[in-house]
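A single protein chain has been omitted from the complex, and every remaining protein chain is retained in its original position.
Now for chain A:
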Amino acid sequence: MQRSFLAQNPSVLWFIAILAVFTVVVTLMSEVTGVGLISTSFVKTLGKTLCLCLVAIAMDVVWGYCGILSLGHFAFFGIGGYAIGMWLMYARTEGIVMTSLAGQPIPPTPAEISDAIGNQIFGVVGSSEFPMIWAFADSLALQLLMVVLVPGLLALVFGWLAFRSRVTGVYLSILTQAMTLALALYLFQNDSGLRGNNGLSGLQNIPGYQDVSQATVSIIFFIASALALAAGYVFFAWIVSGKMGSVVKGIRDNEARVRFLGYHVESYKLFIFTTTAVVAGIAGALYYPQAGIINPGEIAPIASIYLAVWVAIGGRGRLYGAVIGAAFVSLLSSWFTGGGAPNIDLGFYVIQWTDWWLVLLGFSFVAVTLFFPKGIGGLFDYLVRKPS
């Protein structure tokens, strides 16, 4: 009578299959194989989109399934990006410095090397000292650990404080938004140790692989993003199915009832909040090497709100809904704001989509919320009749 996890969740198999076909097709069409129908920059866009889909399913689990409208998950995404960015920037700068110092008659001391790297990285904010937080930047393994550890710990501490005090609903949303804003404002400072509003740049260059073409690098990151999305999808589908899913959805629908059943609601919320924050961090660590640059603007509160909008438009409470929402809206957004959409000349006024896209998005959000609360993903309910 025990049905397997996949048999109970046919959408997981469908999703993996579609994602696999998509990944193979894009790879074959890319410049790596010589076909070149898909440009390297578009491969990067697609790879980034997959990372956004990953953070969107994390958002869907925390909001759509557990009912916690976190407006801070993009901050965790950004932290993941910064964590990997520190290593990328340090290691690449180290390489450049070593090359330039190699010709000197007297071999440079370790202090001189460190100074030179510091100058290169922090000269832009008028400093050459390495801040404390860069202590592990020379180690890829440790920085990869930071990708999961920093968002995880931040979410753990923040969530523990908030959930323990039984902060829920809109108050919790405001609190998460405040956390995001505080983090962004901190990072904007020049003495934050992360180069202020310059952020970290040159992240598309992978240290030690300078000779590898960007076409290859982009495909590797694209495939890595697809694998991460697939793994994240299976992982979250497993969490929200079965008894854990029952409890989590119960918390969303009636927190007090779950409590009187004997479940320690706060622990469950903390588990979901922290797990999704970690996945958001991983998604960010894959995204920013493809974007090439991260700056505090990326963490701004509006980004976390967009995340919620994607999930709402795609369909809350179903993982593929979050994927559809994130992919559809973010690709459409870059089409409209990137000048892809033709302006509409009304004679007396020209609608320029770079300005009007946000208005369109806002109206879509309102329309979806009012008329299609199940979002785009809800359309699948018409296609697939649920077996009763």
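Heads up, the rule we're going with is that a residue touches a chain if its C-beta (ideal position, glycine included) is under 8 Å from a C-beta of that chain, and two chains touch if they have at least 3 such contacts; residues count from 1.
Here, contacts and distances are computed from a predicted model.
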Of "Electron transfer flavoprotein alpha subunit apoprotein", "Urea transport system ATP-binding protein", "Right-handed parallel beta-helix repeat-containing protein" or "Sarcosine oxidase subunit delta", the UniProt protein name belonging to the chain not shown is "Urea transport system ATP-binding protein"
In the whole complex, not just what's shown, which of A:Gly36, A:Gly123 or A:Gly242 touches the removed chain? A:Gly242
Identified contact with the non-displayed chain, of A:Gly78, A:Gly118, A:Gly193 or A:Gly250: A:Gly250
For the chain not shown, which residue from A:Ala7, A:Leu261 or A:Ile344 touches it across the whole complex? A:Leu261
At which residues does chain A meet the chain that is not included here? 1-2, 239, 242-244, 246-247, 249-250, 253-254, 256-265, 267-268, 271, 388
